[in-house]
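I have a structure I would like to understand better, so I am pasting it below and will then ask my questions one at a time.
We show some of the complex, not the whole, and keep each chain where it was.
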Amino acid sequence: MNTHRMVINEATCSQFQMSSYFHFITPSGKSSVVQAPPYHYGADFITVYFKSDPEKLQYFLPEPLKVADGSAVAYVSDFVCTISEKDPNAPFEDPAQATYREAAVGVKCTYRGNPGVYYPFMWVDRDWSLVRGWSLGYPKKLADDIHMTRLHKYIPKVPYYGVGTKLSGYCARHGSRILNVSLNITRKGTAKDLISSPSVYAQRYFPANMEGQKSVNELVEIQKGNAQLGDEIWYGEGKVEFYESRNEEVTRIDPVEPLYGLSYQFGFTNYGSKVLEQNIKN
Amino acid sequence: MNTHRMVINEATCSQFQMSSYFHFITPSGKSSVVQAPPYHYGADFITVYFKSDPEKLQYFLPEPLKVADGSAVAYVSDFVCTISEKDPNAPFEDPAQATYREAAVGVKCTYRGNPGVYYPFMWVDRDWSLVRGWSLGYPKKLADDIHMTRLHKYIPKVPYYGVGTKLSGYCARHGSRILNVSLNITRKGTAKDLISSPSVYAQRYFPANMEGQKSVNELVEIQKGNAQLGDEIWYGEGKVEFYESRNEEVTRIDPVEPLYGLSYQFGFTNYGSKVLEQNIKN
């Protein structure tokens, strides 16, 4: 293995030295679609917690993950700023490398008794976000379009975040709406309103298409850190809608019963992925 | 004329009743690409003031506007939230109708002795922003892509706005970079650092292509109000770069001498456009 491309812990990442984490694979690393982790993130979320039939959710979990009580989450988010630690100047030097939008659906589950969340569906709008995600184990596809309500402190006649404010977000792909979330704010929220998961489980996967090829198929736990929740949390009535599309299957988890929704800002780091199992089965 | 489509002053706009301000023109107005003004805006700017040869700037001014002292401005901006007053629910019900990005170049000038600014070049990324702009007199074209540095309070290891922070933005069209602005923050700014223009001059224009057609060609003054500057103003070294492109001519104003740059948030309203002259000449 090309060990000089591996990032074993945070310490090894501090040289701010590029190499090719992925295509284009060159000695300089300059044209790699993205650098290796750690990845740092600062994002704004419209999140709705909901319940669905546990059996329907189990369908999307790789073995040996077990569905929890039918709890799940959908969000549309604006990853306002994100970097690879090895490429800290991207927000200034290449803004298209440092901001993206994401929509996702997550399922509460356990791995050998340890509670966590697994995201069967994730859509983003940048290629480097696909690559980062896949290498960590996130199941990303490219959206045509992800949009959400954005408010501004200084626009006349449009209220900023507060009781009564309504927010929504959507994701579309191949010319079809896939997912809507919406939130009608009823009160200020607190950190306790966030349903946090001790672990995030995911599946690193790279397929073989001929005999003799290696492949990757690993159940992993994303190594997270630096979690920081913004002060402005808003709580309210939430709504989730899924739509049929030929290359999607999120409607399999309908009907859903929304619990409530949140608007918040969140910062965190993904350091890499710890392997739990090899050659798992979906 | 279809007077029910005209908006004469703010009072007439308060019914929150849609009609067709532009195509698709239907009795209900539901599918009009955008509603009539007033338009409200809340935006984040990376702005660089610069000087160029006054004669080169005069080239882009319609008669009888006169170039000032060669002062000009370029910005890349995120119009985080904007509405037509008649469609106040768009940010929630149709987020793609309520946010866009814009890059522009403006020239200091006078109209019969009255100082103001005229924007010969403006690029945006939404069709309804084109229509709103044109009907007010702004010269908008559609960018492939407008991107700018976006910072987030909660991302680890990426500093938020402050001394030493660097910001940039760009606009591309037809596969070519057209314009770059960048800012290296050196100090906190104040409202006095903004070079405000008493008037914004513009050109309402709709062409005829056969005898017997009406056309529109009016020098106007945009009717602005509700200006509100955000508290967070940042001042620093600015840079502007223009690039050649087959369907652009912004490089005609090169070379430019940058003065300084600003990062700030701004809210305002455009009520419509007051006609100054008819059938002007470019």
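Here the chain labels run A and B in written order, and each chain numbers its own residues starting at 1.
Simple rule for what comes next: a residue touches a chain if its C-beta (ideal position, glycine included) is under 8 Å from a C-beta of that chain, and two chains touch if they have at least 3 such contacts.
Here the structure is a predicted model, which is why all the values come from computation and not from measurement.
Enquirer: Of the identical chains, 2 are shown; go ahead and state how many the full complex includes.
Expert: 4
The definition used in the following text is that only the chains that are shown with their structure count from here on.
Enquirer: What does chain A use to touch chain B in their complex?
Expert: 40-44, 80-83, 85, 88-89, 91-93, 95-96, 98-99, 145, 147-158, 166-170, 182, 226, 228-230, 265-269
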